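Reading through the structure tokens given below for one structure.
A protein chain is absent from this complex, but the other protein chains hold their places.
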Amino acid sequence: MTSLSNNTLSRWSTDELLCWSLRGIATIAGTIVMLIVVFLIVEALPVLHHVGLLRFFTDPSWHPAEGLYNLTPMLWGTLFAMTGSVLIATPLGILSAVFCHYYAPSVLARPYRRLIELLAGVPSVVYGFWGLVVLVPLIAEIQPPGPSLLAGILILTIMILPTIALMADASLANVPQQYLRGAAALGLPRWATIRGVVFPAVRSGLFTGVILETGRAIGETMAILMVCGNVVQIPSTIFDPIRTLTANIALEMAYAIGDHRAALFVSGLVLLAMIVALVVSAEWVSRGRMYG
Amino acid sequence: MTPVESLTGPHSRHPLEERPACRAPQPIVEIDRLSLYYGDKPAFQDVTLSINKGCMTALVGPSGCGKTSFLTCLNRLTDLIAGCRVSGQITINALDVLAPGINVIQLRRRIGMIFQKPNPFPLTIRRNLEFPLREHGIRDREQITQIIETTLRAVGLWDEVKDRLGSPALALSGGQQQRLCIARALALLPEVLLMDEPCSALDPLSSGVVEDLIVGLRGRYTILIVTHNLAQARRIADYAALFWVQNGAGRLIEAGTAKQIFENPRDPLTAAYVSGMRG
Amino acid sequence: MAETLSRPQNLREWLAFVLVWGAAGLVTAVFCWLLGDIVWHGIGHVSWTFLTAPPENAGRQGGIGPILASTSLILGVCLAVSLPIGIGTAVLLAEFTSDQSLFGRITRRSLDILAGVPSIVFGLFGNAFFCKMLGLGFSILSGGLTLACMVLPVLIRSTEEGFRAVPASYRLSAAALGLSRTTTLIHLLLPAAVPGLLVGLVLGVGRAIAETAALIFTSGYVDRMPESLLDSGRALSIHIFDLSMNVSGGDTNAYASALILVIMLLAINGTVSWLATYGLHRKIMTV
Partner (left out) sequence: MSCVFRLNRCGSLVTLLTLALLGTLGSATAQTFSAEQLSGKLVITGASTLAPLIAEIGKRFESHYPKVRVDVQTGGSSRGVADVRQGFADIGMVSRAMKAEEKDLHAFSVARDGVGVILHKENPVQALTDEQVVAIYTGKIINWKDVGGKDAPITVVNKAEGRSTLEVFLHYFKIRNTDVKAHVVIGDNEQGIKTVAGNRHAIGYVSIGTAEYDESQGVPIKLLSVGGVAASTETVRNGTFPISRPLHIVTRTPPVGLTKAFIDYAQSKAVHDIIKQQYFVPMVD
């Protein structure tokens, strides 16, 4: 990858000005994260001080009003919901983008893209609302109680799908035409071209999309709160209700005081730690080939 | 942005004349023990060569022997490649090219480069020529219009495109695009032109037109041309230099007049390469 | 593109064909169901009066005029802050920082982390930082700034992808012509990176306009017509949330508000893509 980075010797004052102002801007962007982390830690500190971090994983249950702070079931809840939805949304999203570029007649491709863009902006409360009055009763017919991990996964899938679909769409738009012509010249059929030529070319973009959607899946709050049942337990089937870390914060923050409130900030820290783990593992996976 | 005086000067007269002819050898580019590494991997090592003013020097040799990398050192395009390291010395008209403090922008203005694949910007034909000129301080509309016409005439494109200067450059044919790129370089009145296999990506017909154009430039510009086409090198070059891969790195095997290299090579490698290609 | 590729010939091609159309069909069906639900329940209540009148009786009656105004202002503040910062950072990351450099890596990782911070955490942070520490109080400004922090990662990531997709030959030939980095950036790279930027914009606006949790604690709940950026103003999504979760009998107006929000989004996305097709292409002239 060619970049203009090593051109340090240039004596072009506009360039230097530009570079330094860009650095300033990027520093602001980077600082926000630091501020948020510092803020979370400061708020969580009191409870960490007199309860200790360990008890957040070893206590028998989550009943902060009675001094019990086990976060593990919610950690699993978040993980299950995230994994399930990413597993469904990623292929669907990528296939959607492929549909737009290589399968759909142009009459269909444009409105389809518009539709996906639209869905990126439907408020999570609307998804949650829809899930609560349409999806949950449907699931309750199959296997009560209805609000469940399954409902959460399905709603999350719908919510994160636009992210991956739009990222994949943008990446596919950037595939050089000569690749496609080259493949066509070799007589490769459509899917073979997509699998063999297009996908390798857009790997970086797809990967970014997956990271973004995973982040969104972990962070989603309102909709998941409305359809997941919010029972603090490790689910044994997908029909069991679960509570995620985000729902935990949103549900209890409004009325929490003292240690309870601080414990919710610990949930926030755990979430952040999950995101960091995601980012680090993404870096580890992509090292040496993504940006090489 | 400072206006470039050397640009405004000659253009006010006739732009493409009064250029030094290749007569008495008068070095303009001096290259001394130049090496280039990508990371730890050497692209070429220890190249010492001088290029004569107003002459056309052809760089020949098999693929991967560092000819293109060599060209990019001369206008410091190597700065753009991460992990790329250059050592040695290059002097162009008494200017130390590799010195840390030089104005790279000015250097590149003085050294034009034509790439293997035509690479006009995704702009209109006019904007492709106008935009670099404006950047280098020429703002006068009439002057710009005049330069556009003279350079397009110089590359023989004027009659083909004069009625559609406002249409996208990418709509031109490959050969036309390449001539537009040459015109774009010429508009900046470079002292040296670097050409990286300028004909190899073109069809034979376009290739012929571009080659004729390059021959026409001979004697008026100092030209360094990388080519695989030995026949072409022999036809158009005054001097030739052969690069070859030895011990995993490109090296300069032999340099001399084109006549000497092609007809009376001293090095056995050169002899083999020249005759092999010929036979 | 589809024309140059042949029709499915073997089993695998047919399978892929069915799969792709099936996926698209499924997605369309689910979304039509969802959108249809909103339209079906909401359309009856949408009228000019609904759009302009202030809410009455906690939103059960009346319209959403002041709420629309607040939403637009919040979005405006958000974009006015996040676009320059987002594009600037993306340019720095894609063009001026090598991928190995510490600064680039730290910034990029920080942004990835920022992308995953739950919105409610943004809300609590915005409340503590913008409302209290900077003294902006519950205001449209606080809300817009909090949202700006939230949409930054999406904006930066896709803009950066846009820059990375620009062929290296543009940069090489521009440099060979002695063009400065600033010029190259403004005249060549930026226009070519526009598609990536637009994806970021669509995703960012989508996320901003849909946000509830982050705004409850920052821009607030007041449904009066805002008189300045320092007034508290209720965003449309908060209005929907309040009506459907907190106000009994608010469902119909919640649906109508959701419909308006979807239409608003449609208008914004439409404008963006119209700009992309007709506004910018006149200048870029790609074929």
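The letters A, B and C name the chains in turn, as written, and every chain counts its residues from 1.
Here is the rule we go by: contacts are C-beta pairs under 8 Å (C-beta built on N, C-alpha and C of every residue); 3 or more make two chains touch, one makes a residue touch a chain.
Remember, predicted model here, so these are calculated numbers, not experimental data.
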Shown chains contacted by the missing chain are A, C
Sole touch to the unshown chain from C:I64, C:L141 or C:I240: residue C:L141
Considering the complete complex, of C:L19, C:A69, C:A168 or C:V222, the missing chain is touched by C:V222
Out of C:C32, C:A80, C:I186 or C:L230, the sole contact with the unshown chain comes from C:L230
Residues of chain C touching the missing chain are 57-59, 131-138, 141, 216-217, 220-224, 228, 230, 232, 242, 244-250
Note that chain A touches the chain not displayed via residues 24, 27-28, 31-32, 35, 61-66, 68, 132-133, 136-137, 140, 144-147, 225-226, 229-232, 241, 243, 250-257, 260-261
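Operating definition for what follows: only the chains that are shown with their structure count from here on.
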The chain whose C-alpha centroid lies farthest from that of chain C is chain B
A count of C-beta pairs in contact puts on top the pair A-C
Per the C-alpha means, the centres of chain A and chain C lie apart by a whole-Å value of 15
Whole-angstrom distance, CA centroid of chain A to CA centroid of chain B, is 50
Touching at least 2 other chains, the residues of chain A are 1-7, 10, 12, 14
Multi-partner residues in chain B (2 or more other chains touched) are 1, 79-80, 82, 104-105
Touching chain C in the complex, chain A uses residues 1-7, 10, 12, 14-15, 18-19, 21-23, 25-30, 32-36, 39-40, 43, 91-92, 95-96, 98-99, 101-105, 112, 114-127, 129-130, 134, 158, 161-163, 165-167, 169-171, 173-174, 176, 180-181, 184, 187, 189-195, 204-205, 208, 211-212, 214-216, 218-222, 245-246, 249-250, 253, 265, 268, 271-272, 274-276, 278-280, 282-283, 291-292
In the complex, chain B touches chain C at residues 1, 75, 77, 79-80, 82, 104-110, 112-113, 115, 117, 119, 121-124, 127, 131-132, 135-136, 168, 170-171, 181, 184-185, 188
Listed in rising order, the residues of chain C that touch chain B in the complex are 98-100, 169-180, 183, 187-188, 191-192, 284-287
